[in-house]
Structures are given as C-alpha cells and as structure tokens.
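Some chains omitted; the rest stay in position.
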C-alpha cells in the first residue's frame, strides 16, 4: 500500500464538527427554491453540502463554453448561510454533446454493445478524448472556485464503476500488460497460455476478455479487472492532481460504493486525502446493521483508522430495491449514529431534496416529496441536533481494535470466475459471515490487507483469501511466529499472484502451519445442506483433509464421507476451518479463540440486540431491536445525547442510542 | 379522444347477423382443399373469413410484380358460397426480398441488434422504404378488390407491436419531439435533464433510449413509448386512408392484442371504424373467464359501447404457452357466448384450418389436425348454430353499465419502468384485481379514459393511475362534485403528464378530496406478505398516511409500523384505498360502495360461478363451473338457445349458457 501523502485531511474540513448534509442539486429547481433550501438546512443543522456531481451539461453546455453564473450564486448563498461546500468534478456523466461529437468516448461491453448516453457513466476510462475533456472541465472548476471561501473538500467524479472492452481499451490493456510483464514470454507464463492454445506471439493479439465460445482464461480476466481498477484510478488521479495544483490545502476524496467489486479500495484509498463511502444497507435486511458495521469498519480501515465520511446514505427508499421500504421510525438516526460510533465524522445523504424528475425521483432525501412536514425531514432535524451535541466529544477521535479481518480485492477477483467449484462459497458470503460472527461476539474489528503490518493485532482472521502472494504468506507466518493468533477459513492460499494453483492445492507453508498433510478433495455443499461436525454443523463447504498429526486441537466431521476427518485444526496459535460453522457456532468458536488471545468484548453481558463500540472516551450503545432493553454498564456515566447521568444500567428504547462517558469527564 | 369519424361501421358488415369464421390462409393448401373448406364452412355456419393477412410474398413475389390470380379465384369461390371476406393488407410480414434489397426496413433493438426476416413483423415503423412498399401493395389490393362483392371489411396489418431504436427511428423520434415540445428548452424541462447532466443542446443529440450503463431517463422512455404507438398508428392510418379512398363505404379495422402495452388503444380506436381484438385467455387459468370479461369490457368501451369483433381466438391450444392445454369440452362455446354477452357481434378464430407447417402449426383451429371428426370442429359446428339462433335478437344491441373503470396507457407507460418502488404493484396486476372484484360482485362495468365524460356513471373506480394530467384531475373532481362516487387505489395522481412527481408525492387536490394531509412514505409489501387492516388483510402495498380529519369513514391498519394509520379513507363520495384488499374484501368493499351509489348487481342471489350480463333485452347466464347449477330468475322467460320456456329458475349444465328474454317478447 502506498504511503499516505502528507497533506490536508478530514480534520481540516470538520474542525471539531461532524459534517451533516448531502448531495445538493439545485440546478433541478428554480432559484427561489434555493432560499427555502437554505432555510431548511439551517433548521436541520446542515453544515455541508456536495454540489456539482452531475452538472457538466449545465456548466459546459457546448464544448468549451462555460456557464458558471448559477454556481457562483449558489456558492455565495451557501457560504453566506454557513454551509460548507464539497465541490464535485462533474465527470461521471458527460453531456450528450460529448458522445455525439466523440463516439470514441462511449464504453463498449463484453458483447460489443455500446453504452449510449441517456443514463450516466457513459464514459470509457480509456478514451483519450474523454480524459481530455474531463481534465478541461476540472481545470476550469478548480481555477474558478479554488479560492472560494465556501470550498472545503474536492469530490472527484462519483462511484467509479465502469468498464470498457472496446478497441481503445484493448490498446491501453496491452500497455498495462507490457508494464506489468515486460515480455510476452512472461505474460504467456503468467497466464498459462499453454492451456487451450492461447500462446500470444505479438502484443497486438491480446484483447480484453470479450465474449468467447467457452470459458475464458482466468488470469486474463483477473488482469483485466486489475487493469480496469487502475484505469479508473488514473482517471481519478488525473483530476485530483489538477485540483491539488490549484488548492494544495483542500483535501480530495472520491466516494466508494460499499464492498464494491470493481475497485481495489486499498490502493485507491492510498491516493485519497479523505476516504468516503456510500452506505446503503437494506432496512428490511435482518442483518442490515451488521452489513453497516462491516462497511464502516472497512472504510475506517481504508482511512488508516482515522475518521471517514458517509458521503451518501438514504433516509428511506432508494428506488432500485425489489421491495423498497422506507426506514421505520428511528432507524435513520440509529444507523447514522452507528456510523459515528465506528469512526465517521460526516453523515451525508444522497440527496438534500428529492428530485421530482429523472431516474432517481423515488430515491428518498432529507427533504422528501412529503416536504418539511414529512417524517423523513422531522427525523433528519432530530439527527442534526444529536450530531451537533456529540461533535465536541467525538469528532476526530479514534477506535482501537485488537482484531483484524483480512480482505483483498485481487483474491476476490481471482476467485469469482466461471468454472470454479465454489460459487456458493464466494468471498462476500464468507466475509460477511465471519464479520457477523465477530460483531455478534461484540469484538471491535478492523480490516487489513494481507501484506499489511499486522503486529498490533492480537487476533487476525482470514475468512477466505483464495489468492495469496508469497509476501502475504510470509507476512502471515511472521505474524504467528511473532505471537499472533491466526484463524483461516477454507479456500485460503490456493493460488498465487497469477492465479496459479499452488502444489497440493493449498500453499505448503500454510499446510504445515495448520498441520495438514494432504488436501485430498473439496466437498462443496449444496444449498440447504449442512455437514455434521462434532458439536456444530458446517455449511457451504467441507474438505477431505489428511492431518499430519501435529495439530493439538481437532474437531472432526461426524458421519458421511468425511467421518472422522478434521473439520477444524488448531496448531498452536494457528487455526484452520475447513467448513463454515453455522452462525452461533462460528461466533462461539471465534470468541473462544479471541479469549485465548486476550481479546475481550467491548462490554460483558451485552444483550444480543445491542451493539457497543468505544470511540475515543465515549461508549456507544446501540439498540438494534424494536423493544426497549436495559444494558448493564458498571460505574456511573453521563449520556452525551441526553445529558443524563447513568448509574449501573441504561435503558435503550426502540432503536435507542446512548453515548456514555465517564461521569467525571462529563463536565466538558 | 378524437371524435369517431362518421362513416361505415360494424353494423354494415353484420347486417343483423353475428359474424362467425376466422383467418383463412388457403395459400398454404392446394386449391382442391379450398372446396373442402367451403363445404365445411357451410356445414359450420361460417359467414365471414379474413384473408390475406400474411400474403405479401405471394401477392408480390418480386418488387412491383403482382400475382392476384389465386386471390381472384378465392374471393370468387367464397362469394359464390355466401362467405363474406375481411380483406387484410399483408404488411405485417414483408417478403424476404424487401429486407434483402432494403436493409433499412429492418428494425433494430435497444442493444443495436437487427431483427431479421424469417419470422414476421420484421419491419421498422419508421422506415420510409417500408412505408412506401406497404402503401404500394395496399393501393394495389384496394384498386383490385375495392369493388369485389365479397369484400365486407378492411383489416389493416396485424397485431401492431413492433419497435425500432435505429437511426431512422431516431430521426423520426426527433421530429416527433419537435412537434411535441417546440423548443429544446421545453424538452429539457419536460424530461428533467438537469438530473444526471442530460441537458440537450441540439436536437441531433437526442436518441431513442438505447442501452445505457445505468438507469435511463424515464420521461425519455415514456415519450419513446408514446412515439412508438404514434408511429405504428401512422403506419395504420396511411394504409387506412388508401383503402378509404377506394372504398369509403367499407369499414376499416386493425386487430388489437388484449391489454397490449405498446398501443394507446383509446387513441387508436378513434381511428377505426370497427374495433376488434384477439382474445386468448388461458383455459387453465382459474381467472380465465374474468380475464376474458376484462378484455371484452375494454374492447366494447373502445368501441364506444357499440358492438365489436373478436377477430381472433383459439378453439384450443395456442403453441406458445408453457402448459398448452386445449379447451375442455364446452369451454369454447361458453367463452364465445360470453363475448357475445359483452357486446361482440363477431366471433372469429385464428384460424380456419390448422397449418401443417410453419411456426404456428400447433395453434389450434376451427378445423384442427384431427379434421372434421375432431372434437374441435364438432364444437365449432354447435357454436355456429347457436350464434345463428341468437343473432336476430342480439346483433347490434348494446349494454348499459353504471360503473366505469379508468385506464390509461400513458400512465401505464410512465409507471412501468426501472427503479420504481412498485414493481409488484404494476398496473395490470392491480387493474385485474379491481375488475375481478367488480365481476365477482356481478356489476356490469365499462372502461373509460380519465379525461372522458364520466357523468353517465354512478360509480367510477381508479385501480391505479400513477400519471394523471391536470385535465384528468379536474375531470375527476368535477365528476365527484357532480354527484358521482369515486374510488381510487394507491399510486394514483403521483405524477404529471411529464412523469414529474407532484408536490407531496400525490396531487394536492386529490389529497384534499380524500382527506389526506401528508403522504409520508410508501410501504410496498414483499411477495407473500400481507398487512392487517381492521376487518381484512391488504396485499402488495401499504402507505404511511396522515389524515387531515375530514374523512367520514376510516379503516385503520392494525399492528406493525402503520398501526392506527388509515388504510381506507371515505370522504363523502370519494374513497381512497392505500392497500389492495384481498379479493373477497375488495369485492365486498366495492359492492358496498356501489350499493350506496345506487348500483345494483345484474341479478340478485347469483351463485359465484355464474356470470350474468344484460345485452339489449336478453339476459345471458353463463355457468363457469363444471357442475350443474340452478339459478333463480324471477318471472317467466324464454331461453333463446333452446326455445324452452323458463319459469323462476333455470338449470345450467357444465359450462352451460342460457339467454333469456321475457316470455312476451319470445314470439319474435
């Protein structure tokens, strides 16, 4: 991971506050509405809005002709009313004229189909023409607004997520491959082109993995995913470098989508001053809170443990869900405070005022169709007040975790392909299951890359890292040698950096670490089937393993083809799980190993529905249930939200939150 | 709705008869078979056949070279045997030479894929070349057969249903948009192009809504649907005008498909002399009879209450159903007489004789593969006799309805798009549920457009009209002010003509009409879930509503997040349903409101399985059950079908039908 560039950060934007606001698209409204907006923003405690995300056609209605007047007026109005501005480059949605004049800017999919304008993100990351025009509008924006007092943060593009299989992308792909491999021989070796007669004799023969008659070369697909992430990153850094040149003191971000397949967020985060994410758990999802916690922990870790931004969330419906219910009363506040508990110093929404037109007019907003009397806005006001109350004690503070979950995009990219025997055991499924187990055990958890320095963690868990580089394997071995406790799930260490299966089907060093002599066969489980182990049932996966007798602890399979073979092996501080235990069993197993490693839950005796996180000196207690519940908290505390003093026990109502500090420090 | 053109109508074709026959494609058979056909037609009472629907390649085997000899002989033969001819223009399936010589006549789909010849309907509605050749063959046909004594009706094309996203269609789309909006500013405003940077600076930038990376502009999609319906209508009127020029005394039709998404049938019907429809309820569908009634009521209403044609139905299988069962014994007759009961004066089939070859050789026919001894033909003969018996008393008579169901294609087009929270509550689902409730309450029902004059109805129901123009809203308000009773379902009045959400998420005038202060949130229900209300369960949908206290009647939700909020509001004669009650509850609710509005069922005490309709002075009783059942009918009647006198009660056998008139009038 690249070192963070010294420079401005989120603290320069928050200055002791928690940012509260959202995307603001006033170009959709008459200017008289802007004044109503400002009135309501002040009413709700909004202190930051993001403008310009999709304004290119408005800012540059014809090639090279700019119209900044409306934006001048808008920034002036916001500044006059104390609302800071996150200014976006509008390059995520080029104006229609770009596509019409320069069809080479349009992306082409795997099947050769053009993606036309009429939606958004109809740009090819590889198009020189697109990059040229994106740079020009960015330059113009930075030149005009770099010195504007309202400007607090740059927001580059939006939710980078596109791909291109066309000819210009093919040419760039070849260039990227030349940089990576140097020679065709090296590429042929890395891709294993001896299989199926795919040996390349000239660079010009290489294509993106376009539609094929049958299975594609997996390393070609993997490299194309790496290339796609890198091309998008080039688009980002090109714009970032322009705004930095104008405003070296203003930090820069781009908003991630949660656990998004297409971007190597570790690498991307290293190019950002501020890490931000769009957070959309489904209110109907019984594991929505856990999903939120996962994204929050991952984003905080990408921000190197420092505060981070919720750039987008929804007060209710989103428009694109099969069953698109709003958040029930209180849930918006609860999930927002959960993000703060896990390190967010900015709670923002898409969007301020709900659009009356366009493809997202059924995406909820801070001010919904129902207007200021709607429940959504009333709850937003309450939340704004809460955030203002919390900010002085919370903003800028950090979170300590003793546990790290390892995650790597390259492993995900390699493992999620055609013709694998582990479709059902795909990385996100397994990752979520493991994080949920830790969450349910009330263990505060970071995420880390497998090549990161892990020495500050007492416990490292690897839900699934199918691909591990030699460096990563060495890192894990060193971590255990250094006294760390490691728990690995199945399908870890199968392949090397080029997606080449390691001899034995699992790296020999790892097998030795866990006490495995031979990995005979994988036994994936069908949907709905489990495998009985001694004391619990396994799901998704099982393995025909032969132990080498060195493991001190073994949990065997019971019955069936695997009867008596090891399901779990524990050799010293290294543990291997060849199946996915059912949720409670995985929770208890990890909690037990954590306990052995000296890792304690945030609070003892917590009810299942209550989440507890310590941020700085504040203890957040979040009730994810709809029923009132009492939580024992030894000692006397002050609840920052209510100002009340709490002794020994705190009662949380439906979706209730308490933020406790020691009573002594309550005087601040 | 345009006023009907004064001119010829269905009565000029029927002349006191009920038309009986079908599509006849003798070009598939040797001419000796034609004589056998005529023999069987006479045997079955066939008095009308449709010829030429797919004869273009036969009529014009090479560009500009016509071969009419076979058709001359055919029309002569039919005329000599007393069978009238509905003559079709063959433009629904151009000959292969047209596509080969003029590839610009081929449609292109959303993804840029050509639709080749080899099936049917491979024509672009926008192609000038196609239109030119279609006009030429139409002209030639009209010139040759306009004076033929067998000719009774023109049938233009067949089941118009195509689309085109290609370049010529794009050019026509721009022209259509110029006509609609005048200026680009107006278009940008209507489409809300400020969202996602879609502002158009030149007409040439506008495209059909082709494949995009993400969600498309919904008003662009809506306008493209309007445009598509209009282009097809232009194709229709161009051919209609040609035949009218030759034969002003011969009426013109084109056959609709039932509740077809692609055509604004209100507008189309205004351009027809005769309204006809293809009627294909599934014999296995437990609601097949209701589906038939819906299509029949809608078609009759499109025909302004006058008689209409069943242009196509099937004696049995259709070839394209997943489980394609034939009609059980008696069902063909029952469903045919149901159409007559609901206003049809023509009962026709696709097709007369089952094809031995081609894509529809498993579509049943009047004479099936089994031939004249097959059950299908034997039942056809019986039906022919019944229709001849009924005709003198029924042909040309009308139906009175006190209830109207509102329907509008533009609302359907706007509401059925990507990224809506109401996928499961799509218009056809809700429309069918409401019509079924009225059907089960034995209430005779028309359909109407929301801008129609509604004053002659005692009860108007709006199952769902997501989009309502200001004119339509004014119309509804005036209707209630004028003493009418209105019942509206959810998702009504959400958007204006441009698919712009109205402030408050529902038109303010409507909210006031129903007593709604604030519409806080929509709560769509997942499949299989219901919401408890006081006295019934709701399905599909629910709403977080705040009443303004003016409604006199309220049925609340019970339990859950909406506990105590209004599910149903009744304010004077205006009712609002924020959920879809389960079938029996909706039936009872609507029956109760109807009763309050002075609307009575056709007959009291009808068993559930018996449908009753009054047409002219005849009372049709239709037993949709397989068990014999007795129906009480006060007074003495004559059954037109049997000639029997019926006193007080009539017994209907399996799928049995009685057509009763007062005994006095039985002498005719």
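Note that the chains are named A and B in the order they appear, and that numbering of residues resets to 1 at the start of each chain.
We adopt the following convention: a contact is a pair of C-beta atoms (placed from the backbone, for glycine too) under 8 Å apart; a residue touches a chain by one contact, two chains touch by 3 or more.
This one's a predicted model, so the numbers in the text were calculated from it and none came from an experiment.
Taking the 2 displayed chains as a starting point, can you state how many identical chains form the whole complex?
3
Here, only the chains that are shown with their structure count from here on.
On a C-alpha centroid basis, what's the spacing between chain A and chain B, in Å?
Their C-alpha centroids are separated by 49 Å.
What part of chain A is in contact with chain B in the complex they form?
Residues in contact with chain B: 25, 27-28, 54-58, 61-62, 90, 93-97, 99-100, 107, 113-122, 162, 284, 316-317, 319-326, 328-329, 354-362, 368-371, 373-376.
What residues of chain B sit close enough to touch chain A in their complex?
These residues of chain B touch chain A: 111-112, 191-202, 204-207, 209-220, 418-421, 423-424, 498-501, 503-505, 517-526, 544, 561.
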